[in-house]
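All protein chains of the complex are present and in place, except for one that has been dropped.
Chain nomenclature is as follows: A, B and C, assigned in order of appearance, with residue numbering initiated at 1 for each chain independently.
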Amino acid sequence: MKTHKIGVAIVGLGYWGPNLVRNFNKLSDIKLEYGCDLLESNIKRAKHDFPQIKYTTNYNEILQDPYVQAISIATPLSTHFDLAKKALLSDKHIIVEKPFTKTTDEAKELIKLAKKKKLKVMVGHTFVYSEAVKKLKTLIDAEKLGKLLYYDSTRINLGQLRKDADVIWDLAVHDFAILNYLIKDRPIIIKTVSSSPLRNKSDELAHIFITYKNGFTAHIYVSWLSPIKIRTILIGGKKKMVLYDDIQPSEKIRIYDKGITIPNEDVTPFNPLYRSGDILIPKIKSNEALFNELSHFILCIKNDIKPITDGYDGLKVISMLEASDASMKTGKEIQIEF
Amino acid sequence: MKTHKIGVAIVGLGYWGPNLVRNFNKLSDIKLEYGCDLLESNIKRAKHDFPQIKYTTNYNEILQDPYVQAISIATPLSTHFDLAKKALLSDKHIIVEKPFTKTTDEAKELIKLAKKKKLKVMVGHTFVYSEAVKKLKTLIDAEKLGKLLYYDSTRINLGQLRKDADVIWDLAVHDFAILNYLIKDRPIIIKTVSSSPLRNKSDELAHIFITYKNGFTAHIYVSWLSPIKIRTILIGGKKKMVLYDDIQPSEKIRIYDKGITIPNEDVTPFNPLYRSGDILIPKIKSNEALFNELSHFILCIKNDIKPITDGYDGLKVISMLEASDASMKTGKEIQIEF
Amino acid sequence: MKTHKIGVAIVGLGYWGPNLVRNFNKLSDIKLEYGCDLLESNIKRAKHDFPQIKYTTNYNEILQDPYVQAISIATPLSTHFDLAKKALLSDKHIIVEKPFTKTTDEAKELIKLAKKKKLKVMVGHTFVYSEAVKKLKTLIDAEKLGKLLYYDSTRINLGQLRKDADVIWDLAVHDFAILNYLIKDRPIIIKTVSSSPLRNKSDELAHIFITYKNGFTAHIYVSWLSPIKIRTILIGGKKKMVLYDDIQPSEKIRIYDKGITIPNEDVTPFNPLYRSGDILIPKIKSNEALFNELSHFILCIKNDIKPITDGYDGLKVISMLEASDASMKTGKEIQIEF
Partner (left out) sequence: MKTHKIGVAIVGLGYWGPNLVRNFNKLSDIKLEYGCDLLESNIKRAKHDFPQIKYTTNYNEILQDPYVQAISIATPLSTHFDLAKKALLSDKHIIVEKPFTKTTDEAKELIKLAKKKKLKVMVGHTFVYSEAVKKLKTLIDAEKLGKLLYYDSTRINLGQLRKDADVIWDLAVHDFAILNYLIKDRPIIIKTVSSSPLRNKSDELAHIFITYKNGFTAHIYVSWLSPIKIRTILIGGKKKMVLYDDIQPSEKIRIYDKGITIPNEDVTPFNPLYRSGDILIPKIKSNEALFNELSHFILCIKNDIKPITDGYDGLKVISMLEASDASMKTGKEIQIEF
């Protein structure tokens, strides 16, 4: 005898889990049933802040509870596949934190299993649900920018160094997800230049270059070694150019009516025309991206809709991460396969 | 019967030349003798602003005038070598705008000739004479930053597209000159990733990666296709990190007491220490860099001193530009030779 | 049989109350016993977010509960006096939101009653507990700024218009509290210039000028009609000058080594000396001010300490608000009495 509210369990209550609890708690059409973590200290902290939920260290308890219809997985990457597979086998919808899985093979197996079981798999590519990125999508789809010239992202700050992941898996994952959402064309080649000046083991700063089928190129700069935090994406189009600065509290997007036209490249003197008009800072809603994301997940379950960032989207991102790694190791351009 | 004041002629009165005239005009120990250009319109404009100088379209007139001891060459790159060589053969000291020459061979020949003639050759790497870059040099030489981790420059804006040069010869030339001034170690390898989304002929945006003998790396991003003008150099050191933002009118340099220490990489949990202290914005003098540069040139002539940015420094920059070009064409890492 | 943990009740769960609940909830040495509000909708929302507390619409229930030792009052201003008096009469310590009371008479009565009952009265002048204002206090007390020349505050944004309070009671109250904390000298005269261009009933923008006994002056600009949010305080001293920008996420304070010295005013030409040195942005802790405030309140109760912002401090602020009102109405300078 199920309730009408969708029962949700959250696995992993470390750094990100509490944000999931807080945002799921705002949704009216779900019931937060469980929080789960192996560490008692994480459970204790969560219980203090959100005492209304049941807590357990035993994942099986959640899998066996018929009131739980969906599981949110926010554990370390190495455990994603195993926890997600068990959830699907127990007939639970899942939303998995990014990166989706350690390998493309794992991602493919989860996609296949979910398809067979008719369950939703969503990946927590949160930026895709931010109001700013949605605005970028609207601008591009409405062809306000004209033919796209380049995507240039700078995502740098001090730390947090990790031992289990390099800076690409930690930070570039956001850009891969944003690119897959914004750019319809297919990415085909990745080239990475990286270094680790601090500890010489895993990479602390990296530049990733992506070439698309139609020639469009993207550049992503990620670093754990910058004294200043920068989160900017510059997208150049033939008609307009856009700066998205995620650090800005309210003025996140600036649309520049700027560009260059070359009437005839063969005349002398060479005389390109520069256009420099108004700048527009559109009003962006202030909804929290994570709240948008979780609402979408629940909507997809209730109305049987394919999530925007479904398992296949997660797979694409993993394949780009794998290609980046391969390029880093070999110094060569790598084909993206997915 | 020469006067005590050093006679100077300026060749090339187009975009940059008038700045040379204006700054030479502020020096008390020289006498501006000539302005020279092939275009009457350039001469007319210069004569209107600086009527106190003689003007000519005939370079030989300058070469033959015994009152001219030094020639400032600000003509198109393709003419540098020829004009410079003639000047040296006529026993004139020269200061040549950057880039010094079209090829390293040209640079080497000029250096050799000047040595034989005991004349000064200086290259107009103006940023080296800016108060901000001088401050960076002082900080690095006094080991305030500790071991250097990386150099990261962003030099982007809209235009000015050129037909005779790509974005690297136009913009990265500044960073090569700054790097040669700041970094004592030897650059050995250059790798370039570039594209030309707008016109598909010569490159409009490029990323250049330089590896030094001791492993230090530099990244330079130059573009003619950005709606915003950015001129930032970030230098990370083990002790301190520095941001140099040349767009700022007075607060050009920020010194961050920030960093990361890894006491022991093999303990679990991995626990790097983050240091985030005060930020210092040191007072920078407001002298114009070009004035400093020309003063230095005259000082070198008067006191027979080797210029900071002499011909050999110009040669190093040209060799880096050549290596960048080769990497662009081949997609490979190129050894820097000089 | 009391527990060792101090029992706390929060009255008023509207706009500010939830922040009090969230921060009291972080304190380990208290027990949050009750939330109280007259509106069921406010209680419902609070119960959803913080289900671990008892809720009531009956204030007497709290007054009579022996486990409640302290009451936090965050209700509309008009109710402060009555609720606070009842709490004191029931032997509860109180912390009252700013402004403390409607009138100085009310404030005086509460102070007297608390003294008699030996209970703590604290006023929620939150800014005094912010790390940035504490840093200003340290700088001033250590005489780093030298003799103070002026205090200049700009506290403007769009809205929130109120019907029950003008812009001074809404916004200038913060500056009065900060001034009382920072400036040892006694404020003696207030002069206010205000206007209400939008609705012509209560004032929407105002300038308040305060003169201190030793001649020091403060200016405060508050407005509900600015399209941009500004929160800056500029404090000029003979040795150093400080800008405190509360909008900045991390670089809230800038210390300028700037100033003017007049060696001799009677010489001709008049030749003042300008000093323009480094700028220092000191590292400021990121503790939330409200958390600091509530910790201090609990500490004062446990160790029988006088709160920094006690009832007398609240009274001083109310007397300054009354003087501002009187100046607004009469257009004259008003003596501050407290």
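Here is the rule we use: a residue touches a chain if its C-beta (ideal position, glycine included) is under 8 Å from a C-beta of that chain, and two chains touch if they have at least 3 such contacts.
Note that this is a predicted model, so its numbers are computed, not measured.
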Among C:243, C:301 or C:321, the residue in touch with the chain that has been omitted:
C:243
Given the contact definition stated above, which residue among C:100, C:129, C:176 or C:256 touches the chain not shown here?
C:256
From the listed residues C:205, C:222 or C:284, report the one that touches the chain absent from this view.
C:205
Chain A residues touching the omitted chain (full complex)
251, 257, 276-283
In the full complex, which bits of chain B touch the chain not displayed? Write them out.
25, 48-49, 51-52
Chain C residues touching the chain left out here are 149-150, 152, 154, 158-159, 161-163, 191, 193, 195, 197-199, 201, 205, 207, 209, 215-217, 219, 221, 223-228, 234, 236, 241, 243, 256, 258-260, 262, 265, 270, 272, 274, 276, 331, 333
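Here is the rule we use: only the chains that are shown with their structure count from here on.
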Nearest chain to the global Cα centroid?
A
What is the chain whose Cα centre is as far as it gets from that of chain C?
B
Quick one: chain B and chain C, Cα centre-to-centre, how many Å?
54
Chain A-chain C separation of Cα centroids, rounded to whole Å
41
For chain A, give me the residues that contact two or more of the other chains.
none
